[in-house]
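A protein chain is absent from this complex, but the other protein chains hold their places.
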Amino acid sequence: MTVALETSHLVKKFGGLTATNDVSISIKAGARHALIGPNGAGKTTLINLLTGMLKPTSGRVMLGGIDITNMSPQKRVRLGMVRTFQINQLFGDLTPLETIGLAISEQHGDGADFWRVAGTKAGVNQDIADILDRFRLADVMNTKTSILPYGKQRLLEIAVAIACKPKVLLLDEPAAGVPDDERHEILTSIAALPKDVTVVLIEHDMDIVFSFSETISVLVNGGLFTEGPAAEVARDPRVKAVYLGESLDA
Amino acid sequence: MLTILFDGIAYGMLLFVLACGLSVTLGLMNLVNLAHGAFAMAGGYVLVLLVNDLGVPFWASIVCAFFVSALIGLVMEKALYVHIYRKSHLDQVLFTIGLVFMSVAAADYAMGSSQVFARIPDALQGQIHVFGIGMGRYRLMIIAICGGLALALQYVLVYTRFGSRLRAAVDDQRVARGLGINVGSIFALTFAFGSGLAGLGGALGTEILGLDPTFPLKYMIYFLIVVTVGGTSSITGPFLASLLLGIADVAGKYYVPKLGAFVIYTIMIVVLIWRPQGLFARAANK
Partner (left out) sequence: MTEPTPTAKLATQGILARARWHPLEFVFWIVAFGSIWFAPNKHLILTEIAWLALFALSLDLILGYAGILSLGHAAFFGVGSYAAALLAKHGIVTEPVLALFCAGLVAAVLGFATSFLMLRGADLTRLMVSLGVALVLRELANQFGWLTGGADGLQGVTMEPILGLFRFDMFGHNGYVYCLVVLFVLFLAARRLMASPFGLSLLAIKGNPLRARAIGIGVDMRLVAIYTIGGFYAGVAGGLLAQTTAFSSLDVFSFDRSADLLLVLIIGGTGYLYGGIIGAVIFKIMQDYLALWSPQYWPFWIGLVLVVMVLVGRDRMTRWSEPLRALVNRLDWRRTPS
């Protein structure tokens, strides 16, 4: 099996505080991997290091064997490192159609076309339509994003990421804040993600973590606490002690 | 040479008193207030009216200038500014430019468009010589008053309960609210006090800066330079920035008068490119 994403001895310090402490993770291509840890364990910092929003103090990040440690965020996206956000980061004034269209245009390398009317490339339009269909957004494709129901916005959040044709997709609490009746739609979409996409899930909800992931890494205090197959991690008494305790006993 | 330094320091100190209120409001409410100079102008006109027309003693008038401007600030904050804290920076810019234009036209209407001066007491006129350096008495007085104010402000911010609340509110409003700090009233007080200081500076500055209805426009850029170059995380930043600006401006006008204000604008641009958070901002760690 080839390795899709790898970090080696990744360290990030903010002044005196070490937010990420010597983290070495290796995630296989096509894996369903979960990244868990209590609040303040450094999950968000790690995502920011992986996606290039932050530069590490030391250590390296490799994507599909390519060193991306010093690459800009948008270059990483083009290489296939894509994320979603815990809090929706969408374009309120644009429609789902336009939002996905933008991402696909960037993928096709014609996002900077300034003299071509948008929508004149059939291939692009078909790609957009496929994603709209897949994420059940076709019926609201011309509605301003800011007035979409929250569940639809959450779906769009993932749909945009998929439109970037990810090799590695980082899902940051995809179901956060979604009301129960709309939750199902999100989980189905996640389960239906293409198999060739490596998915890294950052999640608090243990039900989702265990129903979805095959392998788990546990972060505590910025460092890698333990990792392994989901079932093993679930049984690990030390993990229970630091983190899982209640949610497993219940 | 030393006289230029001396004049520059006096000018810088004055700028600090004029602008420090702006720095706090920017830091506290993230409010871009281009109309700060209008409060300074109000203070200047209060001094001129009281001293020249009503014969009130100079010192009493200076104190009045502070309180009148502070009162105007308080009223404006409660009546108008509270509505724009949550609006975008574009809205804040539009709103406060509007206030600037209105104050310029209103001052023109009420006071006439020509430059005015206040009669200053004899004791403050002329120069004294210390170690062979000629120092204007008026400027010496400005350095004494403004320097004293700067020290007092630093003391209040660092050592008093109000100061620590203010700093907490500047650092993180939500946390401050959570701690039971009434951010709204702290801000109203600070805004009023900052306006009062601007008024005081405006009053003291009539002799040096000149006073006419275009004052808020003419000095707007100077106040903004102090704030952006000095940063908003402390008062030492704006203080040092004021001194630098004061000295650079006086020296620039003396040595290269042909270049005019070119020097300070260029310095400002360079500084902002180099350190967008301000020259003296704490190193951002995020």
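All chains are identified by letter, namely A and B, in their written order; residue positions are counted from 1 within each chain.
FYI, a contact is a pair of C-beta atoms (placed from the backbone, for glycine too) under 8 Å apart; a residue touches a chain by one contact, two chains touch by 3 or more.
Predicted, not measured: the structure shown is a model, and the values here were computed from it.
> Considering the full assembly, with which of the depicted chains is the omitted chain in contact?
Those shown chains that the absent chain touches are A, B.
> Which one, A:A29, A:A129 or A:M206, makes contact with the chain that was left out?
Per the contact definition at the top, the residue touching the missing chain is A:A129.
> Kindly state which of the options A:V23, A:I68 or A:A163 is in contact with the chain not pictured.
A:A163
> On chain B, what residues meet the omitted chain?
Missing-chain contacts on chain B: residues 26, 32, 80, 83-84, 87, 89-95, 97-106, 108-109, 217, 221, 224-225, 228, 258-262, 265-266, 268-269, 272-273, 276-277.
> Just checking the interface: what residues of chain A touch the absent partner chain?
51, 73-74, 77-78, 82-83, 85, 89-95, 97-99, 101-103, 105-107, 110-120, 122, 125-126, 128-130, 132-133, 138-144, 147-149, 152, 160-161, 163-164
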